[in-house]
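Complex shown without one protein chain; remaining protein chains in place.
Right, chain A next:
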Amino acid sequence: MADEASKPCIYINHVGGRYLIYDVNDIAYLRKTWHMCGTLFGTLPQAQQQNIFLGLPLELMQEEVRLLVDQRESMRQKKTSIILDWIAGSNRSLKGVAMIVNDSVSHRDAIKALSETDRADILSLKTQEQDRLMLANREESMKRKEAAIENAKASGKWKTKPAKASESPIGDTDENSLLASTSDTIFDGARGEGGQEELASTSQRTSPDESSQRQYVIPMASSAIGLHSLRLPREADIIPSPPDARYQVYKYLQSLGYFMSPGLRFGCQFVAYPGDPLRFHSHFLVKSLQWDEELSILDLVGGGRLGTGVKKAWMMAGLKQRDTEADEPEGHRVRTFCIEWAGFG
(Lines give C-alpha, C1' and ligand atoms only; values in the text may rest on other atoms or scores of the structure.)
Protein backbone atom coordinates (compact mmCIF):
# COMPACT_ATOMS: atom_id res chain seq x y z
CA MET A 1 0.00 0.00 0.00
CA ALA A 2 2.91 2.29 0.61
CA ASP A 3 3.98 2.02 -3.01
CA GLU A 4 2.32 4.85 -4.85
CA ALA A 5 2.65 3.39 -8.33
CA SER A 6 0.66 0.33 -7.39
CA LYS A 7 -1.74 2.24 -5.23
CA PRO A 8 -5.00 0.39 -5.33
CA CYS A 9 -8.41 1.87 -5.30
CA ILE A 10 -9.32 3.67 -2.09
CA TYR A 11 -12.49 2.74 -0.32
CA ILE A 12 -14.61 5.71 0.67
CA ASN A 13 -17.20 4.58 3.18
CA HIS A 14 -20.59 6.16 2.90
CA VAL A 15 -21.96 6.33 6.43
CA GLY A 16 -25.06 8.31 7.28
CA GLY A 17 -24.63 10.71 4.37
CA ARG A 18 -20.97 11.40 5.09
CA TYR A 19 -17.97 10.17 3.15
CA LEU A 20 -15.38 8.68 5.44
CA ILE A 21 -11.94 7.15 5.12
CA TYR A 22 -10.66 4.81 7.80
CA ASP A 23 -7.24 3.86 6.47
CA VAL A 24 -4.27 5.99 7.49
CA ASN A 25 -2.35 4.97 4.38
CA ASP A 26 -5.18 6.16 2.17
CA ILE A 27 -5.25 9.47 4.01
CA ALA A 28 -1.52 9.94 3.51
CA TYR A 29 -1.85 9.06 -0.16
CA LEU A 30 -4.68 11.54 -0.69
CA ARG A 31 -2.73 14.29 1.02
CA LYS A 32 0.50 13.65 -0.84
CA THR A 33 -0.79 12.88 -4.29
CA TRP A 34 -4.12 14.62 -4.48
CA HIS A 35 -3.49 17.46 -2.04
CA MET A 36 -6.69 16.66 -0.21
CA CYS A 37 -6.66 17.02 3.54
CA GLY A 38 -10.25 16.33 4.51
CA THR A 39 -11.32 16.73 8.10
CA LEU A 40 -10.44 14.34 10.89
CA PHE A 41 -13.29 14.07 13.31
CA GLY A 42 -12.82 10.94 15.43
CA THR A 43 -12.68 11.84 19.11
CA LEU A 44 -10.79 10.11 21.85
CA PRO A 45 -13.17 8.64 24.42
CA GLN A 46 -11.13 10.29 27.17
CA ALA A 47 -10.98 13.75 25.65
CA GLN A 48 -14.06 14.41 23.60
CA GLN A 49 -13.84 18.15 24.03
CA GLN A 50 -10.30 18.52 22.82
CA ASN A 51 -10.85 18.70 19.14
CA ILE A 52 -7.25 19.48 18.29
CA PHE A 53 -6.61 15.81 18.99
CA LEU A 54 -9.15 14.48 16.53
CA GLY A 55 -8.24 11.28 14.74
CA LEU A 56 -9.71 8.74 12.36
CA PRO A 57 -11.99 8.66 10.50
CA LEU A 58 -11.43 11.38 7.95
CA GLU A 59 -14.40 13.07 6.37
CA LEU A 60 -14.15 14.23 2.78
CA MET A 61 -16.12 17.04 1.19
CA GLN A 62 -18.61 16.09 -1.48
CA GLU A 63 -16.49 17.83 -4.08
CA GLU A 64 -13.44 15.81 -3.11
CA VAL A 65 -15.29 12.54 -3.35
CA ARG A 66 -16.77 13.49 -6.67
CA LEU A 67 -13.39 14.44 -8.08
CA LEU A 68 -11.81 11.16 -6.99
CA VAL A 69 -14.62 9.10 -8.45
CA ASP A 70 -14.59 11.09 -11.70
CA GLN A 71 -10.85 10.59 -12.00
CA ARG A 72 -11.35 6.88 -11.79
CA GLU A 73 -14.01 6.99 -14.48
CA SER A 74 -11.71 8.77 -16.88
CA MET A 75 -8.89 6.35 -16.13
CA ARG A 76 -11.18 3.48 -16.80
CA GLN A 77 -12.19 4.86 -20.14
CA LYS A 78 -8.57 5.26 -21.14
CA LYS A 79 -7.46 1.72 -20.54
CA THR A 80 -9.35 -1.24 -21.91
CA SER A 81 -7.32 -3.76 -19.98
CA ILE A 82 -8.45 -2.09 -16.85
CA ILE A 83 -12.03 -2.30 -17.96
CA LEU A 84 -11.62 -6.04 -18.42
CA ASP A 85 -10.07 -6.28 -14.99
CA TRP A 86 -12.92 -4.37 -13.61
CA ILE A 87 -15.53 -6.52 -15.28
CA ALA A 88 -13.79 -9.57 -13.92
CA GLY A 89 -14.48 -8.12 -10.52
CA SER A 90 -10.95 -7.52 -9.36
CA ASN A 91 -11.53 -3.90 -8.54
CA ARG A 92 -8.59 -3.81 -6.20
CA SER A 93 -6.15 -4.26 -9.07
CA LEU A 94 -7.49 -1.16 -10.77
CA LYS A 95 -4.95 1.59 -10.43
CA GLY A 96 -7.74 4.03 -9.90
CA VAL A 97 -8.35 6.52 -7.21
CA ALA A 98 -11.38 5.78 -5.15
CA MET A 99 -14.65 4.01 -4.97
CA ILE A 100 -17.55 4.56 -2.68
CA VAL A 101 -18.68 1.77 -0.42
CA ASN A 102 -22.06 1.80 1.21
CA ASP A 103 -20.91 0.98 4.68
CA SER A 104 -23.97 -0.64 6.24
CA VAL A 105 -24.89 -2.65 3.17
CA SER A 106 -21.40 -3.96 2.65
CA HIS A 107 -21.15 -4.99 6.30
CA ARG A 108 -24.39 -6.92 6.02
CA ASP A 109 -23.38 -8.54 2.75
CA ALA A 110 -20.00 -9.49 4.11
CA ILE A 111 -21.56 -11.23 7.06
CA LYS A 112 -24.04 -13.03 4.85
CA ALA A 113 -21.37 -14.10 2.41
CA LEU A 114 -19.25 -15.57 5.15
CA SER A 115 -18.52 -19.23 4.44
CA GLU A 116 -17.98 -21.82 7.18
CA THR A 117 -14.24 -21.84 6.62
CA ASP A 118 -14.10 -18.04 6.80
CA ARG A 119 -16.02 -18.21 10.00
CA ALA A 120 -13.66 -20.80 11.45
CA ASP A 121 -10.67 -18.76 10.31
CA ILE A 122 -11.90 -15.65 11.96
CA LEU A 123 -12.86 -17.48 15.09
CA SER A 124 -9.44 -19.07 15.43
CA LEU A 125 -7.74 -15.76 14.77
CA LYS A 126 -9.87 -14.18 17.40
CA THR A 127 -9.15 -16.97 19.86
CA GLN A 128 -5.44 -16.69 19.25
CA GLU A 129 -5.46 -12.98 19.84
CA GLN A 130 -7.50 -13.31 22.99
CA ASP A 131 -5.20 -16.00 24.36
CA ARG A 132 -2.16 -13.95 23.59
CA LEU A 133 -3.67 -11.03 25.41
CA MET A 134 -4.64 -13.15 28.37
CA LEU A 135 -1.13 -14.56 28.76
CA ALA A 136 0.38 -11.12 28.41
CA ASN A 137 -1.93 -9.76 31.08
CA ARG A 138 -1.16 -12.60 33.42
CA GLU A 139 2.56 -12.20 32.98
CA GLU A 140 2.26 -8.54 33.70
CA SER A 141 0.32 -9.08 36.90
CA MET A 142 2.87 -11.64 38.06
CA LYS A 143 5.62 -9.12 37.48
CA ARG A 144 3.70 -6.55 39.41
CA LYS A 145 3.32 -8.93 42.30
CA GLU A 146 7.03 -9.67 42.35
CA ALA A 147 7.84 -6.01 42.26
CA ALA A 148 5.49 -5.42 45.16
CA ILE A 149 7.24 -8.14 47.17
CA GLU A 150 10.62 -6.61 46.41
CA ASN A 151 9.38 -3.25 47.54
CA ALA A 152 7.99 -4.68 50.71
CA LYS A 153 11.25 -6.50 51.44
CA ALA A 154 13.26 -3.36 50.86
CA SER A 155 11.11 -1.24 53.12
CA GLY A 156 11.31 -3.82 55.89
CA LYS A 157 7.60 -4.53 56.05
CA TRP A 158 8.18 -8.05 54.79
CA LYS A 159 7.46 -10.68 57.38
CA THR A 160 7.46 -14.38 56.82
CA LYS A 161 4.21 -15.91 57.74
CA PRO A 162 4.87 -18.64 60.34
CA ALA A 163 1.87 -20.74 59.37
CA LYS A 164 2.74 -20.74 55.70
CA ALA A 165 3.94 -24.33 55.47
CA SER A 166 0.79 -25.75 56.96
CA GLU A 167 -1.56 -23.58 54.95
CA SER A 168 -0.04 -24.22 51.60
CA PRO A 169 -0.49 -27.81 50.52
CA ILE A 170 2.18 -27.71 47.84
CA GLY A 171 4.94 -26.42 50.06
CA ASP A 172 7.65 -23.80 50.26
CA THR A 173 9.21 -24.63 46.95
CA ASP A 174 6.13 -23.68 45.00
CA GLU A 175 6.79 -20.20 43.76
CA ASN A 176 3.17 -19.55 42.88
CA SER A 177 1.77 -20.31 46.28
CA LEU A 178 4.55 -18.33 47.85
CA LEU A 179 3.52 -15.35 45.84
CA ALA A 180 -0.07 -15.99 46.65
CA SER A 181 0.46 -16.13 50.38
CA THR A 182 2.78 -13.16 50.52
CA SER A 183 0.56 -10.90 48.55
CA ASP A 184 -2.17 -12.08 50.84
CA THR A 185 -0.17 -10.92 53.82
CA ILE A 186 0.55 -7.58 52.38
CA PHE A 187 -2.66 -6.57 50.77
CA ASP A 188 -5.40 -8.51 52.38
CA GLY A 189 -4.21 -9.94 55.64
CA ALA A 190 -7.69 -10.08 57.09
CA ARG A 191 -9.08 -12.25 54.34
CA GLY A 192 -7.13 -15.39 55.24
CA GLU A 193 -7.49 -18.68 53.50
CA GLY A 194 -10.24 -17.86 51.04
CA GLY A 195 -8.21 -15.14 49.35
CA GLN A 196 -5.18 -17.33 49.21
CA GLU A 197 -6.96 -20.10 47.41
CA GLU A 198 -8.38 -17.73 44.87
CA LEU A 199 -5.00 -16.30 44.06
CA ALA A 200 -3.39 -19.68 43.84
CA SER A 201 -5.95 -20.85 41.35
CA THR A 202 -5.31 -17.77 39.23
CA SER A 203 -1.62 -18.43 39.04
CA GLN A 204 -2.12 -22.02 38.03
CA ARG A 205 -4.28 -21.04 35.08
CA THR A 206 -1.47 -20.83 32.56
CA SER A 207 -3.02 -22.95 29.84
CA PRO A 208 -4.92 -21.03 27.17
CA ASP A 209 -7.30 -23.94 26.69
CA GLU A 210 -9.59 -22.83 29.44
CA SER A 211 -11.92 -20.92 27.23
CA SER A 212 -14.16 -19.91 30.08
CA GLN A 213 -11.41 -17.66 31.47
CA ARG A 214 -10.59 -16.09 28.14
CA GLN A 215 -10.64 -12.35 27.92
CA TYR A 216 -12.77 -10.82 25.25
CA VAL A 217 -11.32 -8.40 22.79
CA ILE A 218 -13.05 -5.70 20.82
CA PRO A 219 -11.23 -5.79 17.50
CA MET A 220 -9.38 -2.62 16.59
CA ALA A 221 -8.61 -1.54 13.03
CA SER A 222 -4.96 -2.27 13.68
CA SER A 223 -5.45 -5.79 15.03
CA ALA A 224 -5.15 -8.98 13.05
CA ILE A 225 -8.89 -9.47 13.17
CA GLY A 226 -9.59 -6.14 11.61
CA LEU A 227 -7.27 -6.77 8.72
CA HIS A 228 -8.79 -10.11 7.89
CA SER A 229 -10.79 -8.86 4.97
CA LEU A 230 -13.82 -10.80 3.94
CA ARG A 231 -15.03 -10.11 0.46
CA LEU A 232 -14.53 -7.25 -1.91
CA PRO A 233 -17.21 -4.73 -1.15
CA ARG A 234 -19.35 -3.84 -4.10
CA GLU A 235 -19.21 -0.34 -5.42
CA ALA A 236 -22.11 1.77 -4.32
CA ASP A 237 -23.95 4.10 -6.65
CA ILE A 238 -24.12 6.91 -4.11
CA ILE A 239 -21.96 9.34 -5.98
CA PRO A 240 -22.31 12.80 -4.49
CA SER A 241 -23.53 15.56 -6.75
CA PRO A 242 -22.46 18.89 -5.31
CA PRO A 243 -23.91 22.03 -6.91
CA ASP A 244 -22.27 22.50 -10.29
CA ALA A 245 -20.91 26.00 -9.66
CA ARG A 246 -19.21 24.82 -6.50
CA TYR A 247 -17.81 21.70 -8.07
CA GLN A 248 -16.40 23.47 -11.12
CA VAL A 249 -14.70 26.09 -9.00
CA TYR A 250 -13.37 23.43 -6.65
CA LYS A 251 -12.05 21.38 -9.55
CA TYR A 252 -10.40 24.40 -11.16
CA LEU A 253 -8.55 25.53 -8.04
CA GLN A 254 -7.69 21.95 -7.11
CA SER A 255 -6.18 21.45 -10.57
CA LEU A 256 -3.95 24.47 -9.96
CA GLY A 257 -2.54 22.77 -6.88
CA TYR A 258 -4.48 24.58 -4.19
CA PHE A 259 -5.40 22.70 -1.03
CA MET A 260 -9.09 23.29 -0.51
CA SER A 261 -10.79 23.00 2.83
CA PRO A 262 -14.28 23.82 4.10
CA GLY A 263 -14.83 27.52 4.55
CA LEU A 264 -17.09 27.78 7.58
CA ARG A 265 -14.40 29.40 9.68
CA PHE A 266 -14.18 32.36 7.31
CA GLY A 267 -17.77 32.51 6.19
CA CYS A 268 -17.16 31.25 2.69
CA GLN A 269 -17.48 28.02 0.75
CA PHE A 270 -13.83 27.01 0.52
CA VAL A 271 -10.58 28.21 1.94
CA ALA A 272 -7.76 27.80 -0.59
CA TYR A 273 -4.22 27.16 0.62
CA PRO A 274 -1.31 27.52 -1.81
CA GLY A 275 0.36 24.45 -0.29
CA ASP A 276 -0.06 22.05 2.57
CA PRO A 277 -2.02 23.82 5.34
CA LEU A 278 0.67 22.76 7.80
CA ARG A 279 3.15 24.95 5.97
CA PHE A 280 1.11 27.79 4.48
CA HIS A 281 -1.51 30.29 5.47
CA SER A 282 -4.48 30.28 3.17
CA HIS A 283 -4.68 32.86 0.42
CA PHE A 284 -8.27 32.91 -0.67
CA LEU A 285 -11.76 32.75 0.76
CA VAL A 286 -13.71 31.31 -2.12
CA LYS A 287 -17.33 31.94 -3.00
CA SER A 288 -18.65 30.17 -6.07
CA LEU A 289 -21.46 31.63 -8.14
CA GLN A 290 -23.38 30.76 -11.22
CA TRP A 291 -22.60 32.94 -14.19
CA ASP A 292 -25.81 34.95 -13.91
CA GLU A 293 -26.33 34.63 -10.20
CA GLU A 294 -26.64 38.05 -8.63
CA LEU A 295 -24.49 38.86 -5.67
CA SER A 296 -25.30 41.71 -3.36
CA ILE A 297 -22.59 44.37 -3.15
CA LEU A 298 -22.84 44.13 0.62
CA ASP A 299 -21.67 40.49 0.42
CA LEU A 300 -18.72 41.61 -1.64
CA VAL A 301 -17.88 44.34 0.84
CA GLY A 302 -18.25 41.97 3.79
CA GLY A 303 -16.09 39.31 2.18
CA GLY A 304 -13.45 41.80 1.13
CA ARG A 305 -13.31 43.42 4.53
CA LEU A 306 -13.12 40.13 6.39
CA GLY A 307 -10.52 38.71 4.01
CA THR A 308 -8.26 41.73 4.25
CA GLY A 309 -8.56 41.61 8.04
CA VAL A 310 -7.07 38.11 8.05
CA LYS A 311 -4.50 38.83 5.31
CA LYS A 312 -6.40 36.93 2.67
CA ALA A 313 -8.28 37.85 -0.45
CA TRP A 314 -11.92 37.13 -0.99
CA MET A 315 -12.50 35.37 -4.28
CA MET A 316 -15.66 34.99 -6.29
CA ALA A 317 -15.57 32.49 -9.07
CA GLY A 318 -17.82 30.72 -11.47
CA LEU A 319 -18.01 28.71 -14.63
CA LYS A 320 -18.18 31.00 -17.62
CA GLN A 321 -21.21 30.38 -19.73
CA ARG A 322 -20.31 30.11 -23.34
CA ASP A 323 -22.15 32.59 -25.48
CA THR A 324 -20.63 31.25 -28.66
CA GLU A 325 -19.71 27.71 -29.49
CA ALA A 326 -16.02 28.56 -29.46
CA ASP A 327 -13.93 25.68 -28.20
CA GLU A 328 -12.15 26.79 -25.09
CA PRO A 329 -10.12 24.49 -22.91
CA GLU A 330 -12.04 23.33 -19.86
CA GLY A 331 -9.69 25.00 -17.40
CA HIS A 332 -10.06 28.43 -18.97
CA ARG A 333 -13.78 28.44 -18.54
CA VAL A 334 -13.72 29.29 -14.83
CA ARG A 335 -13.48 32.99 -14.22
CA THR A 336 -12.16 34.27 -10.89
CA PHE A 337 -12.08 37.71 -9.31
CA CYS A 338 -10.08 38.53 -6.18
CA ILE A 339 -11.20 41.30 -3.88
CA GLU A 340 -9.21 43.14 -1.25
CA TRP A 341 -9.83 46.34 0.63
CA ALA A 342 -8.16 49.20 -1.24
CA GLY A 343 -6.58 50.63 1.90
CA PHE A 344 -8.59 53.82 2.03
CA GLY A 345 -12.22 54.73 2.38
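In this text, a residue touches a chain if its C-beta (ideal position, glycine included) is under 8 Å from a C-beta of that chain, and two chains touch if they have at least 3 such contacts; residues count from 1.
In this section, contacts and distances are computed from a predicted model.
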Name under which UniProt lists the unshown chain, selected from "Signal peptidase complex subunit 2", "SRP54-type proteins GTP-binding domain-containing protein", "tRNA-splicing endonuclease subunit Sen15 domain-containing protein" or "EKC/KEOPS complex subunit GON7": "tRNA-splicing endonuclease subunit Sen15 domain-containing protein"
Omitted-chain contact residue, chosen from A:G17, A:G156 or A:G345: A:G345
Of A:L44, A:I111 or A:V301, the one touching the omitted chain in the full complex: A:V301
Interface residues of chain A (partner: the chain not displayed): 256, 274, 281, 283-284, 289-298, 300-301, 304, 307-308, 311-313, 315-318, 320-321, 335-345
